[in-house]
Each structure stands twice: as structure tokens, then as C-alpha cells.
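So that we are looking at the same thing, I have put the structure below in C-alpha cells.
Only a single protein chain was left out; the remaining protein chains are all shown in position.
Labels run A and B following the written order; every chain starts at residue 1.
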Amino acid sequence: MDQVTSQPISPITGRIARTTPWHQRRRTRRIAHAALVYVLVVPGAVLFTIPLLWMLSTALKDPKQIFVFPPQWIPNPVMWSNFPRGWNDFLPFNTFLINSLIITTSNIIGNLISCSLAAFAFARLRARGKNFLFMLVLGTMLLPQEVTVIPQYVLFTRLGWNDSWLPLMVPPWFGWPFFIFLLRQFFMGIPRELDEAARLDGASSWRILWNVILPLSKPALATVVIFGFIGNWNNFLYPLIYIRSMDKQVLAVALNMFRGAYGNANYQYMMAVSLLVLLPVLLVFFFGQRLFVRGIALTGIKG
Amino acid sequence: MSATTAPTRPRKGFSLRQREEIDFYLFIGLWLIGFILFTGGPILASLAFSFTNWTGLTTQEWVGLENYRQLLFDDKLFWIATRNTFFYSLGSVILGTLGALFVAILLNQKLPGTTLMRVLYYIPSIASGVAVSILWIWLFNPQVGLVNYLLSLVGIPGPPWLASQQWALPALIIKSTWAIGANMIILLAGLQAVPTSLYEAAKIDGAHPWDEFFNVTIPMISPVLFYVLVISTIASFQILTDVLVMTQGGPGTATLVYVYYIYQNAFQYLKMGYASALAWILFAIILALTLLQLWGSKKWVYYEDPGT
Partner (left out) sequence: METHRLSRRRFLQLAGAGTASVVLLAACQAPAAAPAGGGEAAAPSQTETTLTFGHHWEAAFRPRQEEFDKKYAETHPGVKFEYTYNTWAEHNQIVPTWAAAGTLPDIIYVHGRYAFPWNHEGIVVSTQDFIDSDPEFDVKGIWEEALRLYRYNGKQHGIPYDHGPIILGYNKDLFDAAGLEYPNEDWTWDDFLEAAKALTVGENQWGYGGYYNTILELGNETGISFVGPWGGEVYNEEETKLLIDSDAARAAMQWWADLIHVHKVAPLPAQAQAIPAGPWVAGMTGMFALASWGTPTLIEQASFAWDVAPWPKGPAGRKAGSFGSGFGITRDSKHPEAAWQYMREYLSKEGMEFMWGSSGRGSPARQAAYESWLNSPGAPANARYYMDALENYAVTGHPYHTLAGGEILDICNRNTQLVQSGDMTVDECIANIIAEGNPVLEDAAKRLQGG
């Protein structure tokens, strides 16, 4: 409670003035703080939305309006029909949607398991050759895939996996360097005392991972889920090369099938379907980032 | 939080250290097997191809180090591509990381609307590919594009961007900042993991917000910040789609970036062997940069468990 130490009388209103000056009061501080945040962040957010609004605008246009100059923002007429037409009339997008969902879900689970295991090992366990192996993990990210795509295709073909989902769905169960690296960084930020306490209780490495590290890593795991979803949802090159039959194809490749020769495309349908394809990603993000709420993160850090 | 009560079975004669090592190899086993089965072979194959004149189709003859000799001493486009890529990487990594950090900190508050804004900042990084690149061609239009419009609001006459030799690469850098949403997420996750008790302790000590930032926040998120730096660097060295769709390496050679040059050699010039050599030089360059970053990380990255 504020202590009243003096009660000056305002010469104007005759009332007793408050003792804490306005710029120190808690509530004003918080409002000012919030206002500062908004001023800094909102303009960027608006800027970031504009390109998407343009996509929406194109998606609702008649093709003859897409390329006029100067560009119009408001389509006239507004062709809502581009959405259902783009989705239904040309290619079986419902099939692609299911395919993408299956592949993506399986890959996320595979990634979570394999990458957590490896990241824990790199973060917490000591062994000879660890640094070399970690460099190897990093190293696999450095070579552009343009030069490994053909040898890898030959390999998978020799395994008999041509025109199947196997080249897309099996490797994620064996780790993915980006996530191994990410989780390792997160795990290394968790205090070792917790591990040691558990070890004293006789826990195995597996127990430590499962009972100590993972519960404290929810934001990191949510990140892996979010990025895993996008990475797989938008993955274009691999499905393009490994899937031959239309009924096995995925959304990311199908989107590009609106493009024809010489850079021409049915832009209105392509934009419409692109926006639709974005929606699941947004859903995943929305639910995933709920784990980013402050306060859940860390317990167990006693003084 | 207590662990399971049953003590681990003592393995025959293994010390604690040895047990840990066994565990290590068990845990990375999946990755190691996958590496050997799926990744290692193609990587070695591409190395082997870099010593040939493989066209990408049928013709293939051993040429030894000729590809490497040619690209280092005879190929001025190699040097141009390297220089362009360095410049692009510097710009996009610095802007991208700082931008992502800035926005992540601001959106780490429990204020109304932050969730919506996180989504808005994040969407662009997932809207992918050709549609987006085409969109940005419009945005960079000198006359009616958004970028020059915004500049004109503050009285700056905008340059011809994609058609200008000086400004085409900066245009690509600007476009890359649109994708900071991804790094923002990672940094947000890192910020979430900083224990509030540390901030409380700092406040009790009378810390100024700047002190809090530099002495609590940065060190605590430094592992994740380091990740963002390394990954951004690697990704920026491998940019391709933007150039493929928006500039095709031009005007002149202004936006000829390294992986675009690889792509041209591999699939348009029938020089897959040469392209493989180029790729391995790129590998060496990024590796050197990553090692440099790793070495530098000892100075500023703070891990909770030193001594691993």
C-alpha cells in the first residue's frame, strides 16, 4: 500500500494530490510499456501481411485482371469460385491433402523420436569420437542437394523404392541434422544438476531423457513439431523426384502443376490453392505455440 | 522430480564412463545407421563425380583434379558467385538474426494481440516458393511497388531494384527478411526457457532493463541464438529459388549466387562433374565458416553444463 508521507494541496483544484507521481505508477508503466511494444511491432506485422493480402487479391481475380498495370488491389468481380474450382476442377487435391497429412504426421513423429535421442546423446553423454560425429551431423547440412539428388535417387531405386513414399518416410526416422542440432542446443541449456540428482537416484540415461529433459523442453519440442510440419508440408524436390503416380502425389508438388511452360501459370488458381494449403500449417502453429506460454517452462529449479 | 526407484542393473564390469559411452552410441544409433544407409553413399558418390566430366547423363570419364583446377584458376564466374554469396549471406544473416531477436523479445510478453502478431510475422516464412517470388517482383517494381512507395513516404527515391546491378542483390536480402518468422519462433522458444527466477533475482538486485538483457537474457538464450546464426549462415549460402524465379542471376552477374551457378552447370550446361566440384568447394567454405563460428562460440555462448 502506498504510504502517505505528505499531502500537498493542488492550487488549482484544491484537492489533495496523490503521492506517487503518474510516471511511476504501476498501471501507467504497464500501459506505456505495452504501447511501446505495439508501436515497434505492429507496423512490421502490417507490412508482413501485405504480400499475403496480395495473394488473396490475385486468388479472387479474373485472369485478365491479374496483369493489368497499374495493379489493382480490389478484384472486380470478386471470384470466390476460384477457390472451389482450383481445388476440385483440375487435380484431386483432396487426395493430395490426405497424402501430405499422412507423410507429414509420420515424419514428425519419427523426427521427434530419433532427433531427441541423438540430441540427448550429443548434449549429455560423454564418449570418444563425439565431436567428430557431431561435425558429421553438421556436415551433412552443408552440401547442396543439387549434387546429391541423383546419386541418392539411384540408391533408392536400387532398393526398389521407386515411385513410393518410402524415400520420403523412412529417413526421418533416422534423424534430421537441423533438429538434432536444435534440440542439442536446448538440452545443453538445462542445468546438469537435475541430471545428476536423477543419476544419484539410479536413473538410466533413458530415464533422464524421458523424465527430466523432455518435460523441460516443451517449447523446443513444439518448435520441432512446427518446423517439422512446415518442412514436410512444403517439401517439393523429393516428392517431385520420387513420386511418379498422381494418386501418391503431395500438395507441394501439385501446387506447381498450375505452372505451364515459359513461366506461364494459372495464377488465380495457384494463389487460391496456395492459401488453402497454408491453413493446416497455421493451425499447427497456433496450437504449437500455445506451449510457448511463459510459466510452464521451468520448474524444478530450486535455489 | 525424482527418477524411477529401481537402480540400474550393473553391467558386467563396465565403469560409469564406459556405460555412458555405450549409451551414447545406442542413442545416436538411429542417426548413424541412417547416415550410413541413406546419406553417406550419395555424398561420397558426389565427391567421386567431382573428379569426372560427368554430364549428368551418360558420359563420364575420370579427369582427376581438372575440375578443381579449372574452377579455381580459370573460372571468373566462380569468384563472382562466391563474392555475391558472401555479400548476400552477410546481409541476410545479420538483418535476419537481429530482426528475429528484436521481434521475439517484443512478442514474448503476455499482451493482448501478441499471439495474432506472432502468426502474422510467421506466415510469410511458410508461404513458399514460386508464388511468393513472383509476388516480390511486383513489390520491387520501381514505379508502383510497395518498397519504393514506402521509401517515397520518407522522401527517398527508390532505385530500380531487380533491374539494377547495384541493387538487385540488396533486394534479395530485403526479401529474405520477410522470412524471419522462422527464426523468431526458435528464439521465442529459447526465451520461454529462461527461468523467471533469474529475472526476479536481477530485479531484486536493482538491475536496469539493459543489464537484464545483456546479462540474463542473452547468455541464457545464447545456445539457441548460436543455432540461429549457424543455420542462417548455412541456409543463406544455399539460396536458389529466389534467383531462379526472380533474377536468373542478372542483371549481368549481379545476383549470380553460388548454388545457382551449381544448378546451371548441373542441369543446363551438362557439366554435372564440374557442378559437383563446385559443390564440394562450397562445402569447404561453409565448413570453414561453421568451424569459425564454433570456435568463436566458446567466447560468448553459455551452456548450463560446461564440461561435456
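Note that a contact is a pair of C-beta atoms (placed from the backbone, for glycine too) under 8 Å apart; a residue touches a chain by one contact, two chains touch by 3 or more.
Treat the numbers as computed from the prediction; the structure is a model and nothing was measured.
Q: Touching the absent chain in the whole complex: find that residue among A:Ile108, A:Leu138, A:Leu155 or A:Leu168.
A: A:Leu155
Q: Can you work out which residue in A:Arg128, A:Arg244 or A:Arg290 touches the chain that's missing from view?
A: Answering carefully, the residue with contact to the hidden chain is A:Arg244.
Q: Can you work out which residue in B:Tyr25, B:Tyr68, B:Tyr199 or B:Tyr269 touches the chain that's missing from view?
A: B:Tyr269
Q: Which listed residue (B:Ile134, B:Met220 or B:Val257) would be found touching the missing chain in the intact complex?
A: Final answer for the missing-chain contact: B:Ile134.
Q: Considering the entire assembly, which residues of chain B contact the chain that has been omitted?
A: Residues of chain B in touch with the missing chain: 36-37, 40-42, 44-45, 48-49, 52, 55-62, 134, 137-138, 140-143, 145, 160-165, 248-253, 264, 267-270, 272.
Q: On chain A, what residues meet the omitted chain?
A: 63-69, 90-91, 149-151, 153-155, 157-164, 240-241, 244-246, 253, 256-266, 269
We adopt the following convention: only the chains that are shown with their structure count from here on.
Q: Can you check the complex and tell me which residues of chain A touch chain B?
A: 34, 37-38, 40-42, 44-45, 48-52, 54-55, 69-71, 113-115, 117-118, 120-128, 130, 133, 136-144, 146-148, 150-152, 154-155, 170-171, 173-175, 178, 180-182, 185-186, 188-192, 194-195, 198, 201-205, 207-208, 211-212, 215-217, 219-220, 222-223, 226-227, 230, 233-234, 236, 252, 255-256, 259, 265, 267, 270-271, 274, 278, 281-282, 285-286, 289, 292-295, 297-301, 303
Q: Over in the complex, which chain B residues touch chain A? Could you list them?
A: Where chain B meets chain A, its residues are 1-8, 17, 20-21, 23-25, 27-28, 30-35, 37-39, 41-43, 45-46, 49, 56, 102-103, 106-111, 113, 115, 117-124, 126-132, 134-136, 138-139, 143-144, 146, 178, 181-182, 185-186, 188-190, 192-197, 220, 223-224, 226-227, 230-231, 234, 238, 240, 259, 262-263, 266-267, 272, 275-276, 279-280, 282-283, 286-287, 290, 303-305, 308.
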